[in-house]
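Incomplete set of chains, arranged as in the complex.
Chain lettering (A and B) follows the sequence in which the chains are written, and residue indices restart at 1 in each chain.
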Amino acid sequence: MDIQIRTDLALETRESFEGTNVEIKGVVLEEEKRCDDSIKVTRVIIKNREGAAAMRKPIGTYITLEAEKLRDDVSDSNLSGIALELSRYIRELLPVMQNGKILIAGLGNKDATPDSLGPETIERIQVTRNFNEFYGENGWEISCIAPGVMAKTGMESMEIIKGIADQINPDVVIAIDALAARNAKRLNTTIQLTDTGINPGSGVGNHRKGLTKETIGVPVVAIGIPTVVDVATIVRDIMDNLIEMFSIRDEYKELTDGEQYQFIKEITSPEIRTLYVTPKDIDEDINVLGFILSEALNNIWKKTE
Amino acid sequence: MDIQIRTDLALETRESFEGTNVEIKGVVLEEEKRCDDSIKVTRVIIKNREGAAAMRKPIGTYITLEAEKLRDDVSDSNLSGIALELSRYIRELLPVMQNGKILIAGLGNKDATPDSLGPETIERIQVTRNFNEFYGENGWEISCIAPGVMAKTGMESMEIIKGIADQINPDVVIAIDALAARNAKRLNTTIQLTDTGINPGSGVGNHRKGLTKETIGVPVVAIGIPTVVDVATIVRDIMDNLIEMFSIRDEYKELTDGEQYQFIKEITSPEIRTLYVTPKDIDEDINVLGFILSEALNNIWKKTE
């Protein structure tokens, strides 16, 4: 009952409550459709401590865009359409900015394809801070960094970004990261935005220290896309299929959602636990998603000018 | 009983027979230890049609090096030691060569880390064919190619390599490929060599057309390392743990190995079936393995000169 269910998506945490229609105190749920109903947008707002305790996530807004069409249609026009929607929701989460200074951080390991979403996006961001410095312009100041991963730098992403933020004083940090999902059908089709930043333990690389307003000193908007599911999640899906076919003993049926997950983790051998599960053509997915995210981010300051 | 078990390793096929001591007609099994017992070498020789039918693999020799130490010790001296052993076994499988002409082919997708073993290895091969052409030397003629994957080139690896082989007339093609294993503990620690080439359906990318003496026109020695396991395999491992804990109905227990595997595949939802399972730090593993393979291959012609 007290067991933490591993998912980076607020949407999946919300779904784990018995019915999606059950009201949770302190949590508001809003849904809308966009782009001829091809994008389903869910807004989970955790309003107070009670909601945060129930959801086991910080107070704040979590917007999820589900674009299943992404699986089949990667035409420029479809991708640009999604990017445009996305930039609208990103702007919704940005704080009031005094100077229009944004530091975009692409988290993750550029050399491990499923974890390379952040660095891949950063490659296509159009920075402007350098022009402002040269020409004394007074527009948006975009800068970006791919901090790399601890195994290669010896440092937490948080330390690097905090250090840079202290130097250049952005109004906001936008952090992009590859996430883990519980549900395989969400892989590479669901985008989560939140104004609560990145919390410890989340992301494919399992950041040990979070990127939040508390650690960085300025608001952090996080953009995440699940590119992997962990092995225990896969097994759990299969168990759900199995219990109908076998006469599983009653205890299992009576376990809570979290307990079942923990149980499966226990019967999973250690070699398997450190593995992750990802699509065979992950490089093409990352390429498409990096395009969408960079388009959306490049749009933010273009459109508001 | 007739169900094909998915593994690229002859060793694993052999193990799937009820006891490893059972003799299979037409199949010879030899084992030895190397490097202070840190490398276990298994030679499976399929001698005739009877053995080929039992093993569901072509007649030929399959040498497997298991180097579990690779998990913990990636010092230069350990890696060079393994490379030296490896080059000895590769030489064992090379045909008698009239001209010492070798074409090395690094199969797989350079942009999807678990499938990038072949291209990564090719990057470090020291080619010599160009020098021979310039200086009229008469030594080994090494050339190499990374043919890419069908989704990006529109062509089978086989077609590209066949075409090149027809142009440059090598004595042998050595093909390097990332494989799928059934047993997660073999990931990135087991190296399989075979003089039977690469057969249709094998490899992470599931080559549709094989690379064999029949298709290429010259002998093909294949070097493969399992870098992924497929999802059904993971589930099967877990089922083995489960049946002891639950009163699974008798039918399941009575299923053969292959039938159990097929059964699990059936209860696995389609979204999951196209996924693969790979270690979190796969980029570091590929780096280490690419070093070992290229060292071993570069050694072949250096040492025999």
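Brief remarks on what is shown
As a convention for this text, contacts are C-beta pairs under 8 Å (C-beta built on N, C-alpha and C of every residue); 3 or more make two chains touch, one makes a residue touch a chain.
On a predicted model such as this, the values are computed, not experimentally measured, just so you know.
Shown here are 2 copies of a single protein sequence; counted across the entire complex in this file, the number of copies is 4.
By definition in this document, only the chains that are shown with their structure count from here on.
Put simply, the C-alpha centre of chain A and that of chain B have 36 angstrom between them. By the touch criterion given at the top, residues 109, 111-114, 151, 184-185, 187, 204-205, 229, 231, 234-235, 237-238, 241-242, 245-249, 252, 264, 267-269, 271-272, 274-284 of chain A touch chain B in their complex.
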